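A single protein chain has been removed from this complex, and every other one stays in its place.
The block that comes next holds chain A.
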Amino acid sequence: MQPELEAFLYEAEERYLSQEEIQDFQAHIDRFKQRLATYENLREGEIAIFQPVADRLSEKFPTEKDDILEQALKHWLAVMRYSAMAMLLNNPEFLQRRLLEWLTPSIQAHQLETVEKKLYELLQKQLKELLPEEQLALMQPFLEQAKTNLLANALSGVGGQG
């Protein structure tokens, strides 16, 4: 459950919520609606988001085997799905525990960082085109979290900040 919502439940245990708290609650529900709309948008647009990314990725790495690129794409399809759920729950730990902790060693072992770093850039570009600004803002912290965890080596490897 969303942590803010849980806080309201605790507050409401022995008294009515104050007017101010009810306004907060309302604001929370509004934000939640927006999160849900973002989630739906991402779910409906999964292929529309990723197909152009896949096409451009193939162009950028013409000599790379398809199954390598497919593996990288599958990783980020999963990142998007888990990030979307983490965004809906407003819970970065969900993403960390359910996916990132488990996926990071695999990416490093397969030396996919270079491909996936490019994939991340392409994905960001694509999301900027397809998502309204406020929806992108909701997703951004989770994508950053994924990038920091999964691509740490690639980022330090090129000596830049990505």
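We take it that contacts are C-beta pairs under 8 Å (C-beta built on N, C-alpha and C of every residue); 3 or more make two chains touch, one makes a residue touch a chain; residues count from 1.
The rule is short, and it goes like this: contacts and distances are computed from a predicted model.
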Can you tell which of "Xanthine dehydrogenase family protein subunit M", "4-vinyl reductase", "Cation/acetate symporter ActP" or "(2Fe-2S)-binding protein" UniProt lists for the chain that's not drawn? "4-vinyl reductase"
Among A:69, A:87, A:127 or A:146, the residue in touch with the chain that has been omitted: A:69
Absent-chain interface residues of chain A come out as 46-47, 50-51, 54-55, 57-58, 66, 69-70, 73-74, 77-78, 81-82, 93-94, 97-99, 101-103, 105-106, 109-110
